[in-house]
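All protein chains but one are shown in place.
Each chain carries a letter (A, B and C) given by its place in the written order, and its residues are counted from 1.
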Amino acid sequence: MEPVLSPLDACLVLLTGWIVVGAAGMLRRGNVVFVARVLFPLGALIGVGLAVVAGWSLALPAERVTLLIGLPDLPFHLRLDPLSRTFLALLGAASAGVSIFAGGYFRKGQGTAPGVLGLQYHLFLASMGFVLLADDAYAFMVAWETMAVASYFLVTSQHGLPEIRSAGFLYLLIAHVGAIAILLSFGILQGGTWQFTFDAMRAAELSPTWAAAAFGLALFGFGAKAGLLPTHVWLPEAHPAAPSPVSALMSGVMLKTAVYGVLRVTFDLLGEPAWWWGLVPVVLGLATALFGVVFAAAQTDMKRLLAYSSIENIGVLFTGIGLAIVFHGVGMQALATLALVAVLYHAVNHAFMKSLLFLGTGAVLHATGERNLGRLGGLIHRMPWVAWLTLVGVLAISGLPPLNGFVSEWLLLQAFLFSHEVPHPFVNMLLPLGAAIVALAAALAAYVMVKFFGVVFLGQPREPGLAHAHDAGRLERLGLVWLALGCVLLGLFPAQVIDALGATTTQLIGSVPPQGASPWWMLAPLPDRQVSYAPLVLLAVIAVVLATTSVVVRRVYRRDVRRAPAWDCGFARVDARMQDTAEGFGQPIRHIFQGFFSMERELPSAFDRAPRYRVVVGDRIWRLVYEPLGGRVQRIADSLAWLQQGRISAYLTYSFVTLVTLLAVVL
Amino acid sequence: MEFAVLLATPLGGSMLLALWGHRRRAAEINVALSLVTFLAATALTARVIGEGNLLTGRDQFFIDPFNVFLVALTAFVGLTTAIFSRPYMRVEIEHGRLNAHRLRLYHSMYQLFMAMMLVALTSNNLGLLWVAMEAATLSTVLLVTLYRTPASLEAGWKYFILCGVGIAQALFGTILLYFAAEKVLGAEGVRALLWTDLAAVKGELEPTVLSLAFVFLLVGYGTKVGLAPLHNWLPDAHAEGPTPVSAVLSGLLLNVAIYAVVRCKVLVEGSLQSSLPSNMLMGFGLLSVVLAAFFLWRQRDIKRLFAYSSIEHMGIVTFAFGMGGAVANFAALLHMTVHSLTKSAIFFAVGHAAQKAGSQRMEDIRGLLAMNPTIGWGLMLGSLAILGVPPFGVFASEFLILTTAMKQQPWATPILLVALGVAFAAIFGRVQSMVYGEATGRRLPHQPALLPVFAHLALVLLLGLYIPPYLAEWYRAAARMIGGG
Amino acid sequence: MSGLAWFTQLLEVLAAISLAPLFLGWVNQCRAWLQNRRAPSLLLPYRGIRKLFHKDAVLAEGASPLFRAAPYVVFGAMVAAAAIIPSMGTGLPFTTAADAIALVGLFATARVFMSLAAMDIGTAFGTLGARREMMVGFLAEPALLIVIFVASLLSATTALPLIAERLATQAPALYPSLAFTAVAFTMVLLAENARIPVDNPATHLELTMIHEAMLLEYSARHLALMEWAAALKLFNYACIGFALFVPWGASTGEPDPAALLLSMPVLVGKLAVAGVWLALLETVSAKLRVFRAPEFLATAFMFAVLGLLVHLLLGA
Partner (left out) sequence: MNFTSLDLQLLNTCAALLLLVSFAMLSQRRIVSLVNLLALQGTLLCAATLLLAWRTGQHHLYLSAALTLALKVVGLPWLLHRLIRRLEVYWDTEPLINMPGAMLVGLVTVVFAFGLAQPIAELASTATRNAIGIAVAVILLAFITMITRRKAMSQVVGFLSMENGLFFGAMSATYGMPMVVELGVALDVLVAVLVLGIFFFQIREQFDSLDLHHLESLREDQ
């Protein structure tokens, strides 16, 4: 039967619904209960609806609509195609969890009034939706910048603190610079037609050089939003500054819009990318991945840690995009599809995992008021719900089977494994080594996550105050459960997910991942290579073993369990200060990857009464790129200042000289 | 009829207020007069939309799409500024910065200024245009020096001398134009300076003379537009005058000056058949944008900051007109509109902010959002709008200008973009630190009139998302008339 | 998949589980001989496990459910790995459940749970052990992956049984790349199974221990499971090694118990040799300082990459 609304109309209605919900909050700006307990759950419902619509219509052909608003010669064009549907589904599903959590999260506090916050929050969501729908340059830019501004306001909602202000400033500045680059890239993409609809860009013929330029600009622009090296600096500042649900959205969803942008420009608008373009994102991506995870390991603030881990995942995503471009360019369709699927899959996974983790930190933050790992610990006893649900996210993002993080990683490695077949010297030697870096990053991610979870939730509480920590509320739990469930299901049913992604890959590179004769519970993307992966079986085996062993242990040897003080090699007075701090746990990394950091240490001597150890880990790139840049501009400004020294005769001379020169020119 | 009212109201108003302006209800009268002017302007606009161009006053006055929308804009901003200045000036008096007869001067000069701008916009006679411009300058000189502080006197003096000299150049340019026209239209005095007649015969005008004339006119009126390096009066005048005056200076006077430049450019281009005038405009435009962007980095005074941003935007507009062609002109007109709306809105917010903080130095202004959310949001959103952040209208025009630049002057695009980036960093960093943070400063004795701020911003937002068809048509007609490219 | 196949699979798993401690005992015995000490009984590991199962479990007060669950999870993961690795037969049902990469993932899962459990009590040693374990892990994993890559480049698949099958069925040739990777693999094996030179299973000297430090708080059945899992891990690694480098002798084709039993002696033989080889290595090499471990593993990684490049260059 034919539904009353076409999917696109439905999406429009839902996005408008978000705006309306947000606006409704302004009616009773100060009323937390109304905004948080009523509006945010509504927003979550809309999110679910969006996910359902997009997911259900995934395989349908693209449909368009042209709105009345916009520029007179360039009204807003919207288009709903498999690519946008995929990301809309991502947006809806992830934001649903975040919104429902946020409903329980926001309380009365200083900073922006709840109503305003709700408005900004839902505008943020809606603008992301429109970014995914936009089908002409103007609409896209409008949605894109609105997204940036809305998130900026959310980031700075606690603007009392100077570091939050500077974080917001840095964020918006880099976002704006990126937007300018994107605009330029569109300017090239239209290729002489001077039509700024995406259709015109698809039709436009570009010379290889210009196409490459457009790609480069787009990569830079979207990379700036995604946190690709070297424009990553805003990310670890902005994420901790924002309220946790917002960090969750920014990291989980907003970064993905950048990935969407790159995919859209590269495969849809540019059409046939040259294979060697792919090398740039591969190299940048690998560098970013390694950089991000290494820095994550050195962090002591849990949200900064997660932010850096986001940088790592972005790196992985861009590596995958690069691989896809290379394979597609040299005509290795199957592998290109594989890489692309890996990218899309990982985008979805990361949306769930990272949102889950950020929300977990949010719950901890609320319960303890602490973001510093050095003052947490042992929370698994106080807040079991949060702890166990966060554990799911931790295992997932560490890339452990049978959860979802592993699947996309597996796909990417599979793609890498055969990159030696690329028919170009050096490339075919170097690309496989990329696999090693990806593996290293993944293993390090596991390290980081063990540190994160172990220090926050395990061990003994490092502060007496933690004894009063309370578990998450009902709405918060609901949000966490939703996202954790997502992680598990995405991990257990990869074959189905990949089938669903088929429509998108067809749209982008015109081929679907072959899902040969393998049974429904098994993932076998490369039939000719007979590799396969069946998470359900793995889970089953482990479960069975677990069950049998525990039963055997219980039945056969009936021995009971005693509680006693920790043994610790017989050392009696164990206390919390003897556990590793975050710094301690990160120490091996700092030791091994010294080259990455600019560190300043403060080591205690053996004799001082109150020994204290302090280490500050700085980002070299900041000192190498950004500080000089700012200084340069300031210097230019200063050197220009003498032009205006307040002497009227000087000013008169200017106009005299101008007049005479112009006259001379004319003659 | 409407036209007579349009010019007579402010003229008569200035006389009336010159006598009455210090009494209790003077401010309300001021508002009422502006309202009448605005109504007349809208009526006139409606009529021109209906009946097309309009020649009147023995052909001395002429209304076409190009100037009628500027007339409407001027009348509108004039009205909102009058509304804004009512509480503002009252506070100034309570702070003892003004007294009754200064207020009288203010009101009367304000109306006179309005009248002169309207005359300049509508006059068909280039000589009359010049006279009106000079008169407008004189009236604003008195407004700038209203506070009689050393700084304001200095600003006023510079304003007077620089613009005076500039406008003298413009007069010589006009003379040359007349000289050239006489050759074609014959010496029967009066008609030879009528723009309509000139435009009709612009093809036959003597190129060399016109190119010389254009140089003088450009340097002359360009000084009033604030094109670098002739801009030096502008920041001083904006910073030291009362805020309503800064608002109208930025929002309206610059527009009128640009209008004059463009009118002349049309004639000269018509006769020269060369890209010389366009190149000059583009050169001046780029130079202004770049210089202003870098000067923004050194500002400590909030009004100076936004004065430089005005220079930057005038540069953009000039550049766009220089490029010429349907799209660029359209974008330039749109940019003139949104800029004057946004910038005056910003100045309103700035005025209140400065009054609260009791200082124009930016490091004294903190935590506006905490102090008075409406002012804070006004300033924040206004700045975002002026910085070309969508969905505000400034982005729409900048989008068109940039894309056209990519098409017609690719070399200029990177320069523009760098300048825009620098300006963004400079302005936004400062605005943010003023809007956010803990509140300092005292309560305002009067509830600030922020209706104008949000009215303007709403309009700008609308123009960013939806340009009504008739408005677009109107712009297009004007763009066609300006031609070039 | 017939019931027979499943039965065969079960048989293999059980064989692995039961053989693992024996292999461990054998290695210890060889080591003792080589260091001319009186060798402990071959069955010592079994006795140890049995003894531990008969004891009352003592849990530290701060222990969370995670601490109690970990041993089962680790053990389960290892068993799953054993089910997947073609120790005796290649055509078994579970072998399709995961390829070599997934196998690495399984080991990682076990490692992560062990480390988390170690951090759970919040003692100095536990966290120290966890930290070092994770460090060794993230250095060893890429090396292992590259090793597997080289093998899978030779056999154009990452499914371990297929690798074994294809390598076994190809005309026996000398692969220089495999030679390099074999070295790398051995080093990884040593590191991953807490053997000298990276760790010392026999020591409880606080400052040097890694694996033992994590188990300090465990007792009774939990400890037993952990020990058993460790033995199983060693066994698994050995079997991976066989599959990659000496794939001959495993039963191929349709799974049936008889073939499996036939291939059992071959496996035992390989294990015996491997045990001697391991013991020899551990005897001749000295325990490294913890911060030499990265260099050790970096060397392993280097070997693996060399193998890869050699393969890409020579196609062999």
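In this text, a residue touches a chain if its C-beta (ideal position, glycine included) is under 8 Å from a C-beta of that chain, and two chains touch if they have at least 3 such contacts.
No experiment lies behind these values; they were computed from the predicted model shown.
J.: Just to confirm, in the complete assembly, which displayed chains does the hidden chain contact?
T.: When the full complex is considered, the omitted chain touches A, B.
J.: Among A:P61, A:P423, A:P628 or A:G646, which residue is in contact with the omitted chain in the full complex?
T.: A:G646
J.: Which residue from B:E2, B:E206 or B:D364 sits in contact with the chain not drawn here?
T.: If we include the chain that is not displayed, B:E206 is the one touching it.
J.: In the complete assembly, which of B:A27, B:I83, B:L128 or B:L230 touches the absent chain?
T.: For the chain that is not drawn, the touching residue is B:L128.
J.: Which one touches the absent chain: B:R23, B:R298 or B:K407?
T.: That would be B:R298, which touches the missing chain.
J.: In the whole complex, not just what's shown, which of B:T145, B:S250, B:S309 or B:Q432 touches the removed chain?
T.: Among B:T145, B:S250, B:S309 or B:Q432, only B:T145 touches the chain that is not shown.
J.: On chain A, where is the contact patch with the chain that was removed from view?
T.: These residues of chain A touch the chain that is not shown: 641-649, 652-653, 656, 659-660, 663-664, 667.
J.: Touching the hidden chain in the full complex, which residues of chain B are there? Just list them.
T.: 60, 125, 127-128, 130-131, 134-135, 138, 141-142, 145, 148-151, 153-158, 160-161, 164-165, 168, 171-172, 174-176, 178-180, 182-183, 187, 189-190, 192-193, 206, 208-209, 212, 235-236, 239-240, 295, 298
As a working rule, only the chains that are shown with their structure count from here on.
J.: Based on the touch definition given at the start, go ahead and assign the chain network to line, ring, star, complete or other.
T.: Topology of the interface graph: linear, an open chain of contacts.
J.: Which of the chain pairs holds the record for C-beta pairs in contact?
T.: Chains A-C share more contact pairs than any other pair.
J.: Find the chain most remote from chain C, comparing centres computed as mean CA coordinates.
T.: B
J.: With chain centres taken as the means of their Cα atoms, state the distance from chain A to chain B in Å.
T.: Taking the average C-alpha coordinate of chain A and of chain B, the gap between them is 44 Å.
J.: Could you state the distance in Å from the CA-based centre of chain A to that of chain C?
T.: 35
J.: What residues of chain A sit close enough to touch chain C in their complex?
T.: 377-378, 380-381, 391, 395, 398-401, 406, 410, 413-414, 417, 420, 428-429, 432-433, 435-437, 439-440, 442-444, 446-447, 449-451, 453-455, 458-460, 522, 529-534, 537-538, 541-543, 545-546, 549-550, 553, 556-557, 559-569, 571, 574, 576, 578-580, 584-585, 587-589, 591-592
J.: Which residues of chain A touch chain B in the complex?
T.: So the residues of chain A in touch with chain B come to 68-72, 138, 141-142, 144-146, 149, 156, 159-160, 162, 165, 168-169, 172-173, 176-177, 180, 183-184, 187-188, 190, 194, 196, 633-634, 636-638, 640-641, 643-644, 648, 651-652, 654-655, 658-659, 662-663, 666.
J.: For chain B, which residues count as touching chain A in their complex?
T.: 157-158, 161-162, 165-166, 169, 211-212, 214-216, 218-219, 223, 229-230, 232-233, 276, 280, 291, 294-298, 369, 384, 387, 389-391, 395-396, 399-400, 402-403, 406-407, 413, 417, 420-422, 424-425, 428-429, 432-433, 436-438, 464-467, 469, 472
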